[in-house]
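Here the complex is missing a single protein chain, while all its other protein chains stay put.
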Amino acid sequence: MIQYFKNIYSALSTIAIGMKITFKHLFVPAVTIQYPDVKPQLPERERNRLYVNIEDCIGCDQCARACPVSCISIETVKSIPGEDLGKTSQGKKKALWVTKFDIDIAKCCYCQLCVFPCPTECIYMTDVYEFSEYERENLVYDFVNLTKPEREQKKINYAQFEAEKATQKAAAPVAPKVEAKPVPPVENSEAK
Amino acid sequence: MIYDYLAELTGSGILAAIISSFIPLTFVLLFALFAVWLERKVSAHMQDRLGPMRTGWHGATQTIADILKLLQKEDIVASDTDKKLFNIAPFLVFAGSYAAFAAIPFSSTYIGSNLDLGLLFIIAASSIVVAGILMAGWASNNKYSLLGAMRSAAQIISYEIPTVLVILSIIMITGTLNLATLSEWQTGYFWNWLILGGPGLSVGKFLLIPFMFSSFLIMYTSTLAEVNRTPFDIPEAESELVAGYHTEYSGIKFAMFFLAEYANMYAVSAIVTAIFLGGYQSPIGYLGNLLGISWLVPVEQFFWFAAKGIFFVFVQMWLRWTLPRLRVDQLMAVCWKYLIPIAFVNLIIVGLITLL
Partner (left out) sequence: MSLKTEEMVLNLGPQHPSTHGVLRLELKLEGELIINVTPHLGYLHRCFEKHAEAMTYPQIIPYTDRMDYLAAMGNEFGYVVAVERLLGIQVPERVEYIRVIMAEFQRIASHLVALGTFGNDIGAMTPFLFCFRDREMILSLFEMVCGARMLYNYMWVGGLSHDLHPDFIRNAKEFIPYFRPKVKELNDLLTGNKIFIERCANVGVLPLETAINYGTSGPVLRGSGLKWDVRKNDPYSIYDRFDFDIPVGEGLVGTVGDCWDRYYVRVLEMEQSLKIIEQAFEALPEGDVTSAIPKRIKPPIGQLYSRVENPRGELGYFIISNGAANPFRVKVKGPSFVNLEVINELCKGHLIADVIAVLGSIDIVLGEVDR
């Protein structure tokens, strides 16, 4: 019997306490940011869309190897001697033409693993997060700033250069062969 | 009353009846527009967020946008359903909720139909809703909807009993079921309201006050269950049965269910205010009387009636966003083991006090 009245009392009192809390919250200012008109302030380490400063890229392929989802595809072509590709911003001379640097931003998982291995810090994550497209093909970003004919040209140049070198080698006199010394067996330190 | 006035104006009784029954319809539609916006804003601010902001000033025209959207939606009817029942159900539910508005006094000069059995008519007419809900649940050919409809039927039928018991105790005090005379009886200032014992100054009045308060709470809780609002909203429990008995409806029929719910909410708030809080009577006297403008008084009365009704609708919304949901068996236990015994005891004691 006592339990009956205790139940009624506890029901009414806890409901009243709950109602007091929600009533107080009617007058607390809302925490919502009205998005398209007001944009949130993003911290400086924010990790959104990737950007590649192609002027600094030396074509080392470290970022493509580090990526866990293989969204970066890079193709490079060696330059022929005598071509000047310019310098990176740190003063290093570039030696490879980058003919393809595609990032499929739809595959990218925003993990930042490509940023750290880059020796020239040319790939980094910006704070751009509004980059929707209507066509899926537009989400494959192409960062190379050579035109298509130029890229073909570089490949043809290098192929020509290699062909010339090969013909030159065939025409030159054969150098005396050095006798190969027997190679001692390497100690297998991880023998198991 | 308005009916007589209209009969004189148009010269035909039937035309007057038709026009007279459309006036609350406009009120209900306007109220539903306002109430949906109010619910979204109230729930948003209680949860520290903003609610609709972009359509109109602070989202004021959001309901109109929603209704336009619902109107142009495809009316999906599932293949194995009972088509006749499926189509009639939403309109039956709305008709049941709207029928109650016939006997509600909006002001001293307007009442839809001056029934001597007003309260009884309201309770009876709003039970049509049960039939509509059962039809909706059955005809949807969906196990979830059927479950929801069964629960809802059991809930509504059970919770009518405490309501009727409270009404019995009211009759013992006032001697009438007519809501217009009930409101008229509570003239004066707010200390003449029934919740504070009724007009007059006698020992009985002061003895009645605690029992009137408990009657008020019992009636408010049971009418909350009649309209399927939290904590009694298992028929439409979003997280359990997706949407209960109106899962399969789309477009205008879904809008009908929604409209019926808000109409019902206002109807029960109106009944509670008419009985306990003096209906359209003002708590502080009339401006019209003060200034001598006699036609202002009914307008003021309408304003007070709407304000009190909206306040109770606000309390219903407040409860919805504070409390969790009761389980089916607990809901039945609350009705049969708590509300009904207390209502009976109330009835007996009120009866004894009126003998004094």
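Every chain is named by a letter (A and B) in the order it is written, and numbering of its residues begins at 1.
Here, contacts are C-beta pairs under 8 Å (C-beta built on N, C-alpha and C of every residue); 3 or more make two chains touch, one makes a residue touch a chain.
Worth saying up front: this structure is predicted, and the values here are computed from it rather than measured.
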{"item": "Contact list for the unshown chain, restricted to visible chains", "value": "A, B"}
{"item": "Residue of B:R54, B:K84 or B:R327 in touch with the missing chain, whole complex considered", "value": "B:R327"}
{"item": "Which residue of A:S10, A:Q34, A:N145 or A:T167 touches the chain not shown here", "value": "A:S10"}
{"item": "Touch criterion as defined above, residue of B:D4, B:D48, B:D75 or B:D116 at the omitted chain", "value": "B:D48"}
{"item": "Missing-partner contacts on chain A, residue numbers", "value": "7, 10-11, 14-15, 17-18, 21-22, 25, 31, 42-43, 45-47, 66-68, 109-113, 116, 125, 190, 192"}
{"item": "Touch list for chain B against the chain that is not drawn", "value": "43, 46-49, 143-144, 147, 230-231, 233-234, 237-240, 242, 321-330"}
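By definition in this document, only the chains that are shown with their structure count from here on.
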{"item": "CA centroid of chain A to CA centroid of chain B, Å", "value": "61"}
{"item": "Residues of chain A that touch chain B when the two form their complex", "value": "7-8, 15, 18-19, 21-23, 25-26, 28, 30-32, 34"}
{"item": "Interface residues, chain B side, partner chain A - complex", "value": "42, 44-50, 53, 318-319, 321-323, 338"}
